[in-house]
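Here the complex is missing one protein chain, while the rest keep their positions.
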Amino acid sequence: MSEQSTSPGADKGPDTGAVENTVAPTTDTVRVETAAAETERDTGGGLMSGSFGRNIGLVLALLLICAAGVITAGDRFASIDNSLTILRFAATIGVVSIGMTFVVTGGGFDLSVGAILALASVWSTTFATQNMAEDTHWILMVFAALAVGAGCGLVNGVVIAYGKVVPFITTLAMLAAARGLAEIISERRTQIVRNEGFKDFFSADVAGVPLIVVIFVLVSAGGWVLLNRTTFGRRTLAVGGNPEAARLAGINVNRHTVMLYVLVGLCCGLAALMLIGRTSTGSSTHGDQYELDAIAAVVIGGTLLSGGRGTIVGTVLGVLIFSTLSNVFTLNNQDTSTQAVAKGLIIVVAVLLQQRLARRATTT
Amino acid sequence: MTETPTARSGQPLLEMRGIVKRFPGVLALGGVELEVRAGEVHCLLGQNGAGKSTLIKVLSASYQPDEGEIFWEGQPVSLTTPQAAMDLGISTIYQELDLVPDLSVAENIFLGHEFSTAGFSQRGETTRRARELLARLGHREIPAGRSVGRLSPAAQQIVSMARALSHDTRLLILDEPSAVLDQGEVDNLFRVIRDLTAEGVAIVYISHRLEEIRQIGDRITVLKDGSTVATGLAVADTPTSELIKLMTGRSIEYVFPPRGKAVPRSAEPILEVSGLELPGVFSGVDLSVRAGEIVGLAGLVGAGRSEILETLYGARRPSAGTVRVNGRELRRASVPAAVKAGVGLCPEERKSQGLLLDQAVYRNITISTLGRFARLGFLDSRDERRRAATVTESLDVRPAGVDRLVRLLSGGNQQKVVLSRWLLRECRVLLLDEPTRGVDVGARAEIYAVVRSLADSGVAVVVVSSEVEEVLGLADRVLVVREGRVVHEGPADEIDESRVLDLVMEGKVA
């Protein structure tokens, strides 16, 4: 038996008798209404405006870092070239983070993104793949990377959804296995891309904007639409917010979970292609610790680690905050260790804030 | 056994007066009185949600009461930390035993107050003392060195009690101790309890099983809706029917909508269940519900009522049996298949199973009908809101506004949101599990009316409730379930509450 000690409506004394019982609304309803009104004042009402408020905070943080950049580095920071440098750096990790946002929103977790990226980058640049691409078209390399990403995601998803192994363990295993496999395939050597068509395509500019930045923008926009405007996104929120309720509402939770991991796998495959384009190499060392960067960006963006609430805009801002921070540190001759400390502080502060907000939401 | 050998002094060991405990938006305890004497077995009775667990947690100082006083041997005390309660000699054995499965029996017993010298644990001493305690409980056969995870549930419970006794326990709280035990083990437990009371230890015993209370209890306190409805009743002088009445209570006058014309027996059933079986829970369940009919399932908690609903909904995998809707057999253990066929479930645990508490009302309503609002996967959320608003208005969900978070609604209105979901889906079969638990009086009447009007519009309804009068008042036909079997089936107006209780308790009430 599970005793519901917090059942609402239990506040009537034993003598709340037969007489007044048909009078509506009852005291219960009135009290809850007042509580609701209070909450609205706090968060500015509704879910949309709540996340809007959070995003304002992130924009302020980003502006603060930019201000620090302008003050310490002046025009060296505030230039188009430097902005593009920040965006090019942000692009790969950004695409991974968008995928991560979906998995986390859906109540999951993926530690294997960096390893999947490495495996996809290696697989699509092996001698065999490149030879086949040479005989046909370089688009084959693109398919290879995306297929490897989706395949790893599928394995993760099936083991988690149907094997009922917790995401942390499953993706930890995938992290080890995928990077190991990447090392075996590449023999730990860096594989160089010879196909000029591929290199030209991925290092191209679209109206002065590097293609990988364009891809990041498109993936972000697509991710926003997918999360906020489609049945897939709505189901993701439901599955992450309360899997049991989602299941009993008729959603195929297991299948949806698999799809989420396939989605993040695809994002890793795409990010691998972007990194191959940027380095003209595939390597088992690519994407080192991207899982931590992506989770950090997702968390400070405001997506709940426990699932059920996700924000693409927040994730994009999170990625930009970290990449801009890194840029400002480089411009100021600061080493990456200091940067790591700053990053750690930002994460803790963001999560503390998030918890405070969450507590306020439940106690009103 | 109604007398303990120990003489009862005038002064109670423990007294709780006017205990009030509020949670955000909920009054969990609204003035509870409890008085326990040394050497007695004091039984705490009440239905699910009556506040028993909350009361225990106040007593063990897991919760701080908002109002009220606690006296220990006549002296006012404030139990601010679990340690303070332990220091007085209050120990609790919860339903979910809090043992560490990988540690040995002896280590578990002395967890937190190990015998040690300069940081090194005295294994010999620990084992010896553990054996003493187990012997005192009459269970010498439990090896002190074995890891707890390898013991039977009954033996684990004994270890838990040994742990409680390893402190200087004067008041022992047992929360549904017999739930995991078979008859022989229960007898053994009772023997241990008698030995303890003989030593002057007071026991607070919580159970659903009235026959156990007859066997072991001295006095009874009954809780209902967070308040004491009777306290200090002597077990010997209180008939079972009186206890049932106190527990279920008549404090709420139900307002049931009138039944419509009886559905003709010849009408084609919409929902047909035959030979459904879930091993260890229920078996051989046959059920058929016609359009416009409300069928009620009555039975004790644990009799398998909720499981029957969940299994025919596809949320559990049956070992045998078929479920047909409109003559077509449903795929086994597939909720999506059931929903697609037009079956809807309002689950027992509304908050944890039914709702996305941090999502807007309209999203909770459209979650099972998303396809209808989507074109190529893209949602038209204006249409969603509009349709959700229409349904919530017809059910009078208060406060209105489909963008409000469900968390902020009262229990009754949350239930209406779940109902709205299936109303919007226009389902053919509606399964209601405890539809009015935690719902206030006014909203109850409204929910009854909605269910009846749904039935009148041709929906087949199955209702499960712990409150017999709710089943009898709302349903057209009643099935009584006992220990996983349907023991009675018949029209609701041909059976009364006491007959249902007889059937439910048969062989159980002493």
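Going in written order, the chains are labelled A and B, and every chain counts its residues from 1.
We take it that a contact is a pair of C-beta atoms (placed from the backbone, for glycine too) under 8 Å apart; a residue touches a chain by one contact, two chains touch by 3 or more.
The rule we apply is simple: contacts and distances are computed from a predicted model.
This figure omits one chain of the complex; the name its UniProt record holds, of "Substrate-binding domain-containing protein", "D-alanine--D-alanyl carrier protein ligase", "NADH-quinone oxidoreductase subunit D" or "ABC transmembrane type-1 domain-containing protein", is "Substrate-binding domain-containing protein". Shown chains touched by the missing chain in the whole complex: A. Considering the full assembly, A:275 is the residue among A:65, A:275, A:298 or A:319 that touches the omitted chain.
Check A:190, A:230 or A:254 against the missing chain and you find that the one touching it is A:190.
Per the touch definition above, the residue from A:55, A:85 or A:254 contacting the chain not shown is A:85. In the complete complex, the hidden chain is touched by one of A:135, A:196 or A:335, namely A:335.
By the touch rule set out above, chain A reaches the unshown chain at residues 76, 79, 81-82, 85-86, 88-89, 92-93, 183, 187-192, 199, 203, 275, 278-281, 283, 285-290, 323, 326-327, 330-331, 333, 335-337.
Criterion: only the chains that are shown with their structure count from here on.
Residue ranges of chain B in contact with chain A, taken from their complex: 23-28, 30-31, 48-54, 57, 95, 176, 179, 208, 224-227, 229, 249, 251-253, 255, 301-302, 313, 315, 335-336, 338-340, 345, 347, 349, 352-360, 363, 366-368, 370-371, 374, 377-379, 381, 396, 398-399, 403-405, 407-413, 421, 437-443, 445-446. On the side of chain A, the complex with chain B involves touching residues 1-18, 20-29, 31-33, 35-36, 39, 46-47, 225, 229-232, 234-235, 237-238, 241-242, 244-252, 308-309, 361-364.
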